[in-house]
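Only a single protein chain was left out; the remaining protein chains are all shown in position.
For chain A:
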Amino acid sequence: MSSLDPVLMSRILTAVTLFVHIVLATIGVGIPVMLALAEWRGIRTGDMHYTLLARRWARGYVITVAVGVVTGTAIGLQLSLLWPTFMRVAGKAIALPLFMETFAFFVEAIFLGIYLYTWDRFKSKYTHLLLLIPVAIGSSASAFFITSMNAFMNQPQGFEWVNGVFTNVNPFIAMMNPATPSKVAHVLASAYTTSAAALASIAAYSLLRGSKHVYFKKALKLTVISTFVFAIATITIGDFSGKFLAKFQPEKLAAMEWHFDTMTEAPLIYGGVLDENNDIKYALKIPYALSILAGNRPNTEVIGLNEFPEDERPPLMIHYFFDLKVTNGVLLVLIPLLYMFRRKLPGKKPYPKWLLIAILALGPSAMVAIWLGWFLAEIGRQPWIVRGYMKVAEAATTSPSVGWMLVLFILLYLVLTVSAVKVLSRLFRNKNAEEELKQLGWDEQGGRES
């Protein structure tokens, strides 16, 4: 009991920390790209509305970054506090990406500090914009390194396994394992999508509240179209991930799809429930789709769950995570499409209320998709912590105090989240964009600089 409990508690605490951190990390990776887009457009066209957009986003971004640094430090330390045996063993294989991540973080921290406090300090406007390049590279590189470490846990390689120890490690091969490319690409693309979608939600919210200024319409256009482009990229890369799973981690794909018997021409299952005999009921079956997902051809053979021993199968509930995630992904393409064809839709208003409400939903649905995607990836690896080598139960701490720490951290995250939301909303309400435009004298037709 005393050695089992900490395992479960450690899992929950890690999950809770990541649940909070991933929101901030995703925004941290994606927003610099959106900032660069807006500021660049502002400089190139001389339209100061875009410059103000970048400024206002940056102001809110500081808050999310600061809280993100806090939760990131927490998970960094918790890796060793909650999973000491894992870090001792796996650290010999994956220390390199973890170490390089801190450098990427360093670069991001340095240039973000400079970017935020030098809006009016350089003669050329491009100098300030160029500061965003190291910020974006730093945040994306840190996503790359951390994700490659996670990819190693899914697809370990580059070592010899002798008596429970990784020896003869090739750090570079371990880092560049087969799971790395598709995982990193998917993480980056989905982070860009989610950030664009969250900003689109904000613009839609302002318009819904009755703001008529052209500033908000420009914001809406920039963010919704970015969401569309990034979402298409995310879905395309997601398709590669499916093919990757079919080849390298078939038990995860099989559990995702409730695919029990190995077969060709495998159907894709959407929704449904399982009865006690593992028979699928009330599901939507799309013929051949799983085979096509796995190998682009209807006669691709897809390995079924029955090929794996029962104690090495992932939990079957990940099926729902996958279905919901894909649904959200599709919405992230469809809603922007509706926006782009809004003038061809019935009705005379260019910004009908229902469309704005749909756009408002983009941010939350993208965020939910991120959560679901991580639940899917992490729970789908169960019971392994390093797939094929180390099980979760062998890796956790034996400390009996994990339960109390769980309570402590839940309280901390509640306080952090509530204060961050409060401060963010106060920030935008206290100084609304229309007043700020007037103050800066950027309010002329077309937003030209005065």
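As a convention for this text, contacts are C-beta pairs under 8 Å (C-beta built on N, C-alpha and C of every residue); 3 or more make two chains touch, one makes a residue touch a chain; residues count from 1.
FYI, contacts and distances are computed from a predicted model.
Trainee: Among "1,2-phenylacetyl-CoA epoxidase subunit B", "Cytochrome d ubiquinol oxidase subunit II", "Nitrogenase protein alpha chain" or "Protocatechuate 3,4-dioxygenase subunit beta", go ahead and choose the protein name stored in UniProt for the chain not displayed.
Mentor: "Cytochrome d ubiquinol oxidase subunit II"
Trainee: Pick out which of A:107, A:130, A:176 or A:208 touches the chain that's been left out of the picture.
Mentor: Of the candidates A:107, A:130, A:176 or A:208, A:107 is in touch with the missing chain.
Trainee: Which residue, A:8, A:169 or A:263, contacts the hidden chain when the whole complex is considered?
Mentor: Touches the omitted chain: A:169.
Trainee: If the hidden chain were put back, which of A:27, A:48 or A:82 would touch it?
Mentor: A:82
Trainee: Touching the absent chain: which residues on chain A qualify?
Mentor: With respect to the unshown chain, the touching residues of chain A are 62-63, 65-67, 69-74, 76-85, 87-89, 91-93, 95-96, 98-103, 105-107, 109-114, 116-118, 120-121, 134, 166-172, 397-399, 401-402, 404-405, 408-409, 412, 416, 419-420, 423, 426-427.
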